[in-house]
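Structure, as structure tokens:
One chain of protein is taken out of this complex; the other chains stay put.
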Amino acid sequence: MIRILANRMRIWLVAGLVVSSVVLSGSFINAAQAQKGPIKVGFSMALTGALAGGGKQALEAMKIWRDDINAKGGMLGRQVDLVYYDDQTNPKNVPGIYAKLLDVDKVDFIVSGYGTNLIAPAMPVAIDREVVFMGLFGMNNNKKWKYEKYFQILPAGPDPAVGFSSNWFEAIKSFKPKTIALVAADAEFARNLKEGAVTNAKRMGLEIVYNKNYPPKTADFTPIVRAVNAKKPDIFYIASYPNGSAGIVRALAEVGSDAKAIGGGMVGLQFAGIMAGLGPNLNGILNYDFYVPEPTMAIYPGSSELIKRYQEKVKTEGLKTDALGYYLVPWAYAYVDILGQAVNAVGKIDHDAIAEYIHKTKFTTVVGDVEFGDNGEWTESRTIVVQYQGIKNNDLGQFAKPGTRKIMLPEDIKTGDVQPFNALR
Amino acid sequence: MSETLLEINSVTKTFGGFTALSNVSTEVLSGERFGLIGPNGSGKTTLINCISGLLQNDGGKIIFDGHQLDGMPAYKRTATGITRTFQIPRPFHTMTIMDNLKIPVEFVSKPGATQTEIADEAMHILETMGMAEKANQETAGLTQIELRKLELARAIAAKPKLLISDEAMAGLTGTEVDEVLEILIKFNEQGMTIIMIEHIMRAVMQFSHRVICLDAGELIAEGVPEEIVKDEGVERAYLGV
Amino acid sequence: MDFLELLINALIAGVLLGGFFAALSIGLSICFGLLDTVNLAHPTLIVAAAFCTFLLNDVFGLDPILAGVLITPVFFVIGLVIYTAYYQFFEKNSAEALRGLAFFFGLLFITEVILIMVFGVDHRLVNAAYIGKSMGMSLGTIDVSIPYRLLVAFAVAAIMTLGLQMFLDRSFFGRATRAVHQDMMALSLMGVDPVAIKRIAFAIGLGTCGLAGALMIVVIPIEPAVGRLFIGNVFAIVVLGGLGSISGTLIAAMILGIAESVVSTFFGPSWAPAVSFGILLGVLAFRPTGLLGVGDTR
Partner (left out) sequence: MIGRYKFEIGCILVLALAFLATQAEFNRFYYFAGFAILQYVMIATAWNILGGYGGYINFGTAGFLGVGSYVAIGLIEWGDAAIVWQVVAAAVVAGLLGLFIGYFTLRLKGVYFAIATLALAIVLETIVNNWDFVGGAAGISILPPRKPELLGILIVDRKGDGIFSNSKEFLFFLMAAMAIFSVWVARTVERGKLGRGLNAIKDNEEAAECMGVPTLRLKLIATTLSGALMGAAGGIFPSYMTFVDPPTAFNLEFAVNSLAMPMIGGTFTWLGPVVGAVLLGTVQQIAIVTISSELNLLILGVLLVIFVTVAPHGIVGWFMKKNK
């Protein structure tokens, strides 16, 4: 009895499969007739999940770029269209998305989503098709592949893990430190940062007195801060994700610390919601950044206008993304802008020629002048070291003005001198 | 009658600080109809759990048909020839009645038989229980008496030497009780030894060759039904005086 | 002396963290432990309450704990609705708990999406006088510092737990709830409607999400998906404590809190989950019903 029914079911199942695949392919037919329409730039982006905060911000910046380039006549005289899918911050979805972009949507160019572990699964697809691949905030994604058409916008220099924190270690030299404690989140970006920091610390001859990782669901950070304090380090380097960054800053406020410099690779302290939430607790933290509203940032041409337009856009369109947009907006704009500039300069869709052009050209962008080395990373590190100071309350407005995040390094845009952590508390 | 089939030798079982069985010893003879009575919580179900292997006794020995049972898992005891029913029927509720019976046939009484042989055997038992026409019915819609009969049929399907019937008649009407008694007596006459736990005194007394009574984990009386009814200890245990 | 100071501080921090964990788990201890509803969405509903707290704090400047008290009735009502639906579709037809599991997974996703659409994906924090400060004490030569935010969380959690424990032990309703857990038949013979009892008990369990959410945003920054991180923890705590035992839940929460804090202090935080869940596995291997569990291993 059951067997007969199962047989019937099987027929039904096969029929269902056929129907669904027909529907599936039918929905893609219109996508196949591309070629002469607009130029399509395709990418996956984290619009939900853990990295969605950054992903949504990046997407808005890219939309601004699209409007800009279209206003100027587009790419190769054709209008530019963005084709993107939500990868849900799950690397598993990425290979399929890029295959869809390239094979079904027939996009002309692909750029990466936000974050190292979402770039990594797209690399082999790009390499397989031999297309130019622009990366957004990837940490050393090209290390194993050595793919010559990969270019990455995170300004951490030719050896990213080390270059990311080299300026920070430069900034702490004035304290003449001898010992260092390091803590990192158990996640790829943070762990890479910490490894780079260990290299820099060793170069400076610092003694490592504490070196541990914490899991993402840590709820209370006071035990960690106490354990670090017990080792009495001069320097406390932290490579953390947003939850941990906020948790550690609070624990520092509660337990205190005698380390002279604290911070380094704390992701999330640049986000509007977290800055406003932590307020004065941030004072004294010495952290990395990429863009802050200090007057010297004028060497990034057009960046402050871009930020203003983004902030307007968030307000008028009622977007639920980061209200300030300092962290990602200029960089997400720049990585597609460089692609646009290169394509227009080469004058045709020829990935070999475009890659060659990007390699040999110095681009002027909203993040200043950019040059790429052989591995597709910046030829120099331009990570900014900032120190939080003079924060009085939890008002978001103060972070949009100069003064709360003074630039310590690089020298050419410096707006303040680094002070011991406790001097600013 | 004949030789000892089941020997229970100073069996003890404790749960934490509570002693459920203390030093219970008795014997069940081959082919006997053996009654087990006692008030609620006296340790009846614990004792048969220890015999059937769902619980392991802490002290003492249980010997069945030459096998020492202590430490043996329940399914192996079933293979040596003990099966039981449950006080609250536990049918395999996602299966048909037929499939319920096939389990003990396949796993115990006819291991290695073909599906057809197994089905035939199960059907045969259903027929003797008068349930053949319900073979392909799910267990969900069964009445109380049908559930009880299924419980018995499934135990009998394992072809046991010893069947332990745990309150197979609770909640049944007078005629239904007689129906179940008839079935049990029929299988006993075919050589099956039966231990019956029952609250319905009429049924135990009518059925048993010999009866034991437990109270608070101790064996307080043993004998033929007529003696047991008159026993003072039993009376006290039941009336609580 | 350093070691002793670290140890004492770690133990105190662990107890306080345990209080926070208890607040997250106590509602589940009722819904899951007493009523057998595998409410996987519990932590996510706590996050929803945390976002409500954020809103009340941000817009009206309400103290988070006060906000938590105010939204508790809302979650009580949500609990009534959820249980009514759950009963209608599952319990009434005595469906297996497995199907309920899928139902609550669905509920988890739906709640998360609503949060994303209403509040966005950014991290949120609240401010109150007791956040970011700590109470310093000296015990002889040992300095102890206790963060107020954890102290508040601990105090509220302790009140919640004791209150619920007393309510379940002393009131007729509480005893009826325990009876529902053990024997539905007996209860209906007494003329009490077991479904009504269960509905209200479930709603009480879910009502605790209100306060727990307030505590959550006091203790950690929140975002819509943060609830998923705590699914393992809260279920581990309820099971470790023994299903149906409120005090067991509290003890288990303390054990996990202390384990996490001590391991973080002395061995490095990245091993904390392995230790916490290792404890759970170990306890289950030797005591299949948890620490204070009674009777059957369902």
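Note that the chains are named A, B and C in the order they appear, and that numbering of residues resets to 1 at the start of each chain.
Keep in mind that, in the parts below, a residue touches a chain if its C-beta (ideal position, glycine included) is under 8 Å from a C-beta of that chain, and two chains touch if they have at least 3 such contacts.
From a predicted model like this one, the values you see are computed outputs, not experimental measurements.
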Checklist entry - So which shown chains sit in contact with the chain we cannot see? => result A, B, C
Next on the checklist: Touching the hidden chain in the complete assembly: which of C:73, C:106, C:136 or C:163 does that?
Outcome noted: C:106
Checklist entry - Of the residues listed, A:186, A:289, A:356 or A:380, which one is in contact with the missing chain? => result A:186
Item to check | Residue ranges of chain B at the interface with the undisplayed chain | outcome: 52-54, 73-76, 78-79, 83-84, 86, 90-95, 99, 102-104, 106-108, 154-155, 158
Checklist entry - Can you list where chain C touches the absent chain? => result 32, 38, 89-90, 93, 95-103, 105-110, 112-113, 116-117, 228, 231-232, 235-236, 239, 243, 270-271, 273-274, 277-278, 280-281, 284-285, 288-290, 297-298
Next on the checklist: By the contact criterion defined above, which parts of chain A meet the unshown chain? Give residue numbers in ascending order.
Outcome noted: 2, 5-6, 8-10, 12-13, 16-17, 20, 24, 27-28, 47-48, 84-88, 90-93, 95-97, 99-100, 102-104, 116-117, 120-121, 123-124, 128, 141, 143-145, 185-188, 190-192, 195, 213, 215
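Keep this in mind: only the chains that are shown with their structure count from here on.
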Item to check | Category of the chain touch graph - line, ring, star, complete, other | outcome: other
Checklist outcome for this item: Greatest Cα-centre separation from chain B belongs to chain A
Item to check | Most centrally placed chain - per-chain CA mean versus overall CA mean | outcome: C
Checklist entry - What whole-number Å value describes the gap between the mean CA coordinates of chain B and chain C? => result 45
Checklist entry - From the C-alpha centre of chain A to that of chain C, how far is it in Å? => result 34
Checklist outcome for this item: Residue set of chain A touching chain C in the complex reads 48-50, 52-53, 56, 186, 212-220, 222-224, 226-227, 230, 242-243, 246-247, 250-251, 253-256, 268, 271-274, 276-279, 281, 320-322, 394
Item to check | Complex contacts: residues of chain C adjacent to chain A | outcome: 2, 5-6, 9-10, 13-14, 16-17, 20-21, 116, 119-127, 131-134, 145, 147-150, 219-221, 223, 225-226, 229-230, 233, 260-262, 264-266, 268-270, 272-273
